[in-house]
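Every protein chain of the complex appears in place save one, which is left out.
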Amino acid sequence: MERTVTYRQSRRGGGKLTQHLSSWLIMLPSILLFAFFLWGPLAQGIVMSFFTTRNVSLDKFVGIGNYASIFKSQEFWQAFGNTVMYTVWSLVIGFLVPIAMALVIGETTRGKGFFRTASYVPNVLPGLAAIILYTAFFSAEETGVFNIILKWFGVERQSYLTEMGLVIPLIVIISTWKGAGATALIYMAGLSGINPELYEAATIDGAGIWKRVRHITMPAIFNLGSTLMILQIITVFQILYEPMVLTKGGPDNASLSLMYLMWRYAFGGRIEFGKAAAAGVIISLILLLFTLLYTRVNRRKNDWEG
Amino acid sequence: MKTRLLALAAALSILLAACASPSATTGNVPGSDPANDPSPSPATPPVEAPSELLEVDSEVIDADLTCTITAGNYPADTAPEAEIAVFDGYIDILKKQYPNVTVIPDYYHYTLDTYISRAVGGSAPTIFQPPFTDPPILIDQGLVADVHDALEQFELVDKFSESFIDMLSDDNGRLYGLPRDGYVMGLHLNLNLFEEAGLMNEDGTPMYPKTLQELAETGKIIKEKTGKAGLVFPASDSFGGWMFTCLAWNFGAVGENAMQYQDENGKWIINLTSDACVQALAYVKSLKWEYDILNADTTTSTWASCHTTLGTGEAAMNFAANDAVSNPTAGAGLAVDKFAMVPYPAGPAGAYALTGGTAYMFAPDTTTDQAVAALALLKINGLLPFVTESTEAGMRAAQAALRDRGGPVLPPVPAWDDEEFVAKQREISEEYSNVDMRLYNDYFNSLADGSITLKGEEPMLTQDFYREITRAVQAVIVREDRDPLAALQSAQDNFQAYIDDQLGQ
Partner (left out) sequence: MWDLNKPRKAILRTGVIRDFDTHAIGVKTGLVIIYIVCALIAFVSLFPILWVFFAGFKSLQEFVSSPTLLPQALDLSQYTNTWSQLKIYNNYLNSVYHVAGSVVCALVFNGLLAYGLAILKPKGYKIVSSLVMFSLLMPATISIVPLFINIQNLHMGRFFTPLWLASGASAFYVVLFRQFFESFPGSIIEASRIDGCTSLQTFRRIVLPLSKPICVVVAIYAVNGAWSDFLLPYLVLDGTVWETVMVRLYSFSSQQTVNADDLMRAVVFAMIPPILLFFLFQKKLTENVVVSGIKG
């Protein structure tokens, strides 16, 4: 996956300053957009987190008041614990499934294209539509799709999203269903990048299939997997749509996530933008940790700055 | 603000008790405004109306009034064509009365989150319809306009009941809106299931439960005989707490056992661990684990989905109000003669029913001229306490359309203190009646004869309060081993901490 930069810009010539300036001018509109949509709000969020708001203006400076009241609330710790559970489950389910998929699909010859395509399709669906679709699957009534299927096997109807212990793993299953095909493709590409001669050489040395998996395939996957795992943690940590649409955080806050809590502060009937901003800062700090980890892991593989 | 909220609660009960006869209007519940459901909304539709509307009240009232208003109370784009045609008819009349007023249709389904966005972005509709839970926060946050002067021009201020003044005004007594309609909670029934379960009297009326205990037993019979849920119960989001509140009152969580009260120092106290609350929650728990009469998706059911569940015959009973009678019928296809509405079942400590309603409020930048124009439109619509040819035509149009869509046409629960107006509303609803009133009389009589006590929502941070209680409700529904007292204790501790934090007390 190394990519060498083949081009080095020539920097000779007298109009060096003008050239720099014109280059910046070309980038300026885009930089302004980034500032407006991404960097600015992030910084403003920090400021806002120390204030109360009225309408959409800052009202009173409250110091760490917003943070204090967030940390004091049981809701926050529930949301935090749940978010960690989302992450753990997504490592158990969401991380391993694509690897398994890549391994088995990678072994097929005939129909490989079909399997790859089929498993990728859920990924192109709008997230919201996919989530709403699953309300019908997880309904606890006997018309729920899973209950219909269970009935064929004589199993009594079950409840799903209304079970405290099930709701998080089920939500993770939904997002795995949606995303696994795309992730599997990345693994497959990584695997197909393995030099076939390695396998052949290993065979000559008398390595059986399992040995080849252990000593050639697994290391390749691990290499890719460490990056993907951190990316996945970062994504799962921001889980919002699923609890928002499927359960409203219930039952008994069992699926409330940090992002959804933040959303609720702002738009859930209290209009507490300051508190929402504080929650946003807290989430950002946690993500920042993961991001640093990511850059560390990633630095070994790519050097972005050329 | 505190006093305003308290006053609102008290006020509502007084108002509705005084009027004591219900309305066929859309109302609402925490977090949802069914007024804009494609199904209900009897406030607007017509069929034979447009022609009538064209002939009335067309002389000019004020040619100098020049302004443009956006009408957020315009029907949804998914509404039947006829309903939209009637509203266009109202606008035509307005144009004749006020030739220089322009009305821009701007259908708006009010929700607090989107309203903030519109209000601060300068694009809130001139007039819109929030539920009674929201005016205090909107006024407090400066998100709505002072329309006191316009209301005075229409001589409406004197017709406000004291309670509405409290809810809709600021600390200086300036008014920011007006009531649209109210609702009183009762019990909706699907008579198909009552018939199937053999729970009908010979005269064709249902043997409905008069007490909460009977409700559990009736539900059980229905479950056994039909396999369908006895009761559909919305325990998601803030609905569970909302439902619980009314149950708890009937178990005695009122007066000195109130769930929210101020102590002698004015500090707000949350009291969810009274025997009354514990019994009420134990009751909910028994509905699930002892009687097993609840629908399976309880904790993801919302107010609106419950109406569908009842209307499609998946449940026989639903705690719901008079404002939503067209949801299970016109909305979900239940024939109007297979639907009934009966009083809220009494509990061991009395008979209480929750009341609430919907207001009209105005975008923060609304001028007095615009407010006058918007009020003129409401007047034509038949929603202000005036009886004129055009208001009468408006009322007829609404009832006719409701009847055509298969919703029950019922007597009104008026929002204004005006006998002539209320009498006219009643007369027209009788004229268009499509129901056997014996299926509704007990409900309406209970309001009139005072056998049921009407009570407004709990006053403080209502939606959040309900959401906190919902957790306790969900806990006992999803976990058989969850102790009601422990669940309520946790909710009480959380909410006490939250309210202390919010009020700085």
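For reference, chains read A and B in written order, and residue numbers begin at 1 within each chain.
Throughout what follows, a contact is a pair of C-beta atoms (placed from the backbone, for glycine too) under 8 Å apart; a residue touches a chain by one contact, two chains touch by 3 or more.
Just so it is clear, the structure is predicted and the values come from calculations on it, not from any experiment.
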Checklist entry - Which visible chains touch the chain that is not shown? => result A, B
Next on the checklist: For the chain left out of this view, which of B:T111, B:N190 or B:T366 touches it?
Outcome noted: B:T111
Item to check | Residue in contact with the excluded chain [from B:P75, B:G240 or B:G313] | outcome: B:G313
Next on the checklist: Can you say which of A:A68, A:V92 or A:A118 touches the chain missing from this structure?
Outcome noted: A:A118
Checklist outcome for this item: On chain A, the omitted chain is touched by residues 1, 3, 5-10, 19-24, 26-27, 29-31, 33-34, 36-42, 44-45, 48, 56, 101, 103-111, 114-122, 124-130, 132-137, 141-143, 145, 147-149, 151, 177, 181-183, 185-186, 188-192, 196, 199-200, 203-204, 209, 212-213, 216-217, 224, 227-228, 231, 234, 238, 240-241, 244-245, 259, 262-263, 266-267, 273, 276-277, 280, 283-284, 287-288, 290-291, 294, 302, 304-306
Item to check | Residues of chain B (touch criterion as defined above) contacting the omitted chain | outcome: 32-33, 36-38, 76-78, 108-109, 111, 113-114, 117-118, 120-123, 302-305, 308-309, 312-314, 331-333
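We take it that only the chains that are shown with their structure count from here on.
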Next on the checklist: Considering only the defined contacts, which chain B positions touch chain A in the complex?
Outcome noted: 31, 112-113, 116, 119-120, 137, 141-143, 235-238, 295-300, 314, 461, 463-464, 470-472, 474-475, 477-479, 490, 493-494, 497-498, 501
Next on the checklist: Quick check on the complex: what are the chain A residues that touch chain B?
Outcome noted: 54-56, 69, 72-75, 135, 139-142, 157, 159, 161-164, 246-248, 250-253, 266-271
